[in-house]
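All protein chains of the complex are present and in place, except for one that has been dropped.
Note that the chains take the letters A, B and C in the order they are written out, and that residue 1 is the start of every chain.
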């Protein structure tokens, strides 16, 4: 029997769980996992319920009737989410994802890989996945970014992806682009945010003499490296690591954190609440 | 308003969450945290619900009516659990607990410390806590263990503790003693169980050349080091650590794991299911 | 200029470092990393020195003259070690290694993959690496193991590998086979040894209700899962993980630990001392 996930976010009030569970019961749906959280700072209620059974078309509207407005209420039933991956030159996050996809460890379908350069084409095509090269044509002119983005969107349109994942894609999207994929773009940043925002975080980390480096998977919003954080991870370094060696070791924590962040979203475990995430792990 | 915790364990069936939430709602009790888990291996349902409000005397029996038999259903409302600590010679777990108790970090009341030796008396009394020396009188005779246990029980009786915590207490209780405190005795074992059961785990670990050592907080049952595990933790070691140095480093992971295990039980987050624990963290 | 690594193991005595450093200085070799360790339990001296310069043919014999007998003294200068990988059905450790090899993260050359089954052929050949299927012909007869091993050795012979790595190879080699590759066979065991030796460690771990699972990279010797441990790693699990889910999560710690163990050996950082390893990390 198909497994579904219900994600709810609304103002808290007495009896919410009872009403939601009652609605599912009336539809003969069997709850197999259930987690709630109330943010007592802002009075917001969050719930994730996994259940089995046949979902009737009016289940969502019945649930919404039971919730205080405004509410957010989604039922996610899709067997496999559809992904497009963006990459630049560094292949390690992409490569890990391609391998997991290949051996059946990723509960998702990779539709295509998009890049502004050709470096990863050969690797991608070896796995039978289409590679789209969308170069940046002119350098230095004000709107070459928007021009490239327009072509990127033409490539994306027919795929209608559920998620866009940036596997070390070193370009910044325009606010207009980002707004067309709300909570649908996941980036891996190669530092423990908010330390070392922006360029060359390993160089910054070496200069500061830190003893731990990290990586952050986050949703992309307008501000650079400022979107809601999904997950983070760290590893130890020591004085013998220069910026190059930090980058080498960092690749392991990057791919692990990236895959973990994507996995959490693929399993419908993440609810965005403005600048933060609720992760029902 | 007082916070209560409901712990439920019974066979799973359709509508359980709805009925339990409904019963709480009828009593005008406001759910603030809620976690469920169904073990699909044995069809068992587990639930932990934290709620606020006034608990009427018939709430538990109403809840039990709603559950399939046999069920286990407890409401825990006590503001501070009452602890008796057992210790032998090594003071590090005890000392950490006394200090946290003193500075208000432990949500519990330490009633007394019991030991078969006098080594820790001075440290305990410095914190204004009674220290009871219950020596083992005869050595080598068959029943000196039971004889000492009888005196231990006389010491314990007036305290009527909720929990007995063994902070490196190096004696083994008889099955009769253990059965009088079901799921109420917590031990810290200084290895990552089930590796290195029994005596001198650090010596065993050094001989095997492991690269990680650990500690395990578990409930005490009849089998040596075999009770349900509450939590575990590890730290890295390397070739330069002999058994003595492993023991030195191990003390940190022991006290941390011990305190974490106790904390989880104090916050009513642990349900025992035969040989395993459900921990709603 | 080429980098070399000197590994020394002998009885400790006054002045050893001075003499070894003096010998390297006479040869105009520049030390860039240096680590020593004396095991005070058995009086054994261990040293790893990385240096640059041209190695003359008599350097090793000069060094050996300076050391108390019996000593072990190796200079490792080979730019890339040569590996043969063994695998059975599960592709995750192999796949991770193939991908790292492909994108230039592994300082080694994978010569071939050997398996008793055909499951991983397609994946291996996609990376242009030869796959050798060496089936087990008869089942149940006493010497079908030795017969297959004989054919395995025929396959191995022309490669003359520096290292044999068992990427979830589910067969056990005979003592005779193991003795032909001393300290050259690395295995990944999917548990935190010595807990859960042998078959189905995740099933054992689930039955015991542990809260942490691990993986162990070790050299293969005669005893099952008893060779010197190179490195170990763990991850947390909880009550919601059945043996299947533990295995799923365990794959990440397996591939990470496996790659780390291989990396340490590839960088000549590991000295075996009977049942244990000295790891100059």
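Descriptive notes on the structure:
Basically, contacts are C-beta pairs under 8 Å (C-beta built on N, C-alpha and C of every residue); 3 or more make two chains touch, one makes a residue touch a chain.
None of these values were measured; they are calculated from a predicted model.
From the options A:43, A:68 or A:194, the residue with contact to the chain not on display is A:194.
The chain that is not drawn here is touched, among residues B:11, B:27 or B:92, by B:92. Contact residues of chain A toward the unshown chain are 37, 39-41, 192-196, 207-212, 214, 228-234, 238-240, 242, 273, 275-279, 281.
Touching the omitted chain from chain B are residues 91-92, 95-96, 98-99, 102-103, 105, 123, 126-127, 248, 251-252, 256.
The missing chain lies against chain C, touching residues 14-15, 17-18, 21-22, 24-25, 28, 30-38, 40.
To be clear about the criterion, only the chains that are shown with their structure count from here on.
If each chain is reduced to the centroid of its CA atoms, chain B and chain C end up 40 Å from each other. Inter-chain spacing, taken between the CA centroids of chain A and chain C, is 36 Å.
In chain C, no residue reaches two or more other chains under the touch definition.
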